[in-house]
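Note that this complex is displayed minus one protein chain, with the remaining chains in position.
Coming up: chain A.
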Amino acid sequence: MIRIEALTHVYPGGRRQPPRTAVADLTLHIPEGRFTILSGPNGSGKSTLFRILCGLARPSRGRVLVAGRDLLADPAAARARMGVVFQSPAVDKHLSVQENLSIHAALYGLTGAAFRARLDEALGWTDLDGRLGDRVDTLSGGLARQVELAKCLLTRPRLLLLDEPTTGLDPASRRSFLSALTRLRRERGMTVLMTSHIFSEAEDVDSVAIMANGRLLAHDTPQALRARLNTDVLVIDSPEPDTLVERLRADLGVTAIRHGDELRVDEPPGHTDAVALLERVLKDYRPLVRGITVKQPALEDVFIHVTAEARAARSGATPQETAA
C-alpha cells in the first residue's frame, strides 16, 4: 500500500543553521491491510515522513508510492485514496459536527444524497450519534477526535494516516479510538499507519517501525521485536547513575543503557540471567541502588534497546544513553 524507496529529506538551513537531514535514505514497505505503528523519539523524522506521506512536503530524493500511485508526481490521485488525521485537530470548531462533515465530503466530491448515504455509515464507527447538530467546541476531546475519524471515513479511504491521534485523550477514549481503528483494519481491510509514542498501543498491531535520526532502525511484528530481547530486563534506579554505569562496566563487564534517570541492562553478559545480576548488583553496589526491578521485555524496552544501539553505532562508543 505504501512503498517508500530511498527517501531523503533535507531541510534548507538558515543563515546561522546548517541544512538539517530529517529523513535519511529510508526504505519502508507497508503492505495492504496492515495496522502499522511508526515510532521514534522526538526529532527522529517521524513528522517529516508523515508530512511527505500526506503530500504536504516534497522530499529531496526518493520515491513514494501510495496504492501504486506516485505520490510526488500525482498527489491528487494518491490523496483521493487516503484519509489523514493530524495531531492538531483539522476541524472548524465554530461549526457543527454535520457542517464539518459536509464540508469535508464536498472537498472529496460527495454532496447531496451521496453524502447522506455515507454519513450514517461513517458515524456508525463513532459515538457521535445524536451530536450531529452540536458545535465541535462543545464536544469532549475524545468525541472531537472521533469527528476527525468520521470525516476520513466518509470518503472510504484505502489508507488511513494518523499522526499521534491519541495524544491528550484519557485512557478510555484512547481505547475506544484504537478499537475503532483495529476494527476498520479487520472488517474493511483498511491499511492503517499511525505514529505513536505510546507503546502499549503497539502491542496488538501488525507491525511496528522504529525510527531514529531519520533512519529506519527496525520494522517487524511486535512479537518478533520482543523476541530480540531474549532475556529479562534489569532496571536500576540509582542516585548516581553515571558512577554505577562506570562501575558495572569496569567490574562486571556489563553494559548498561542510561535512559533518563534509570539504568537498564537488557543484555547480561555470558549466561548470567537478570535475577542473578540483580543479586550481584545489590550485594556489591547497595549504596548506589535506590530501586531495582527485573521485568519481562515489552515493546518499550525493545525501543530503548534499539535506539540506544543506533546512538552507539553513530558515536562509535558503547551504548550509554537514550533520549528519555
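Here, a residue touches a chain if its C-beta (ideal position, glycine included) is under 8 Å from a C-beta of that chain, and two chains touch if they have at least 3 such contacts; residues count from 1.
Note that in this section contacts and distances are computed from a predicted model.
Not shown: a single chain whose UniProt protein name, out of "2-oxoacid:ferredoxin oxidoreductase subunit beta", "Transport permease protein", "Cytochrome c oxidase subunit 2" or "Molybdopterin synthase sulfur carrier subunit", is "Transport permease protein".
Screening A:5, A:92, A:203 or A:300 for touch with the missing chain picks out A:92. From the set A:178, A:192 or A:229, the residue in touch with the chain omitted from the display is A:229, counting the whole complex. Those residues of chain A that touch the chain absent from the view are 1, 3, 8-12, 19, 22, 29-34, 36, 51, 54-61, 65, 67-68, 75-77, 79-82, 84, 86, 88-95, 99, 102-104, 106-111, 114, 151, 155-156, 158, 206-207, 216-221, 223-225, 227-230, 267, 302, 305-306, 309-310, 313.
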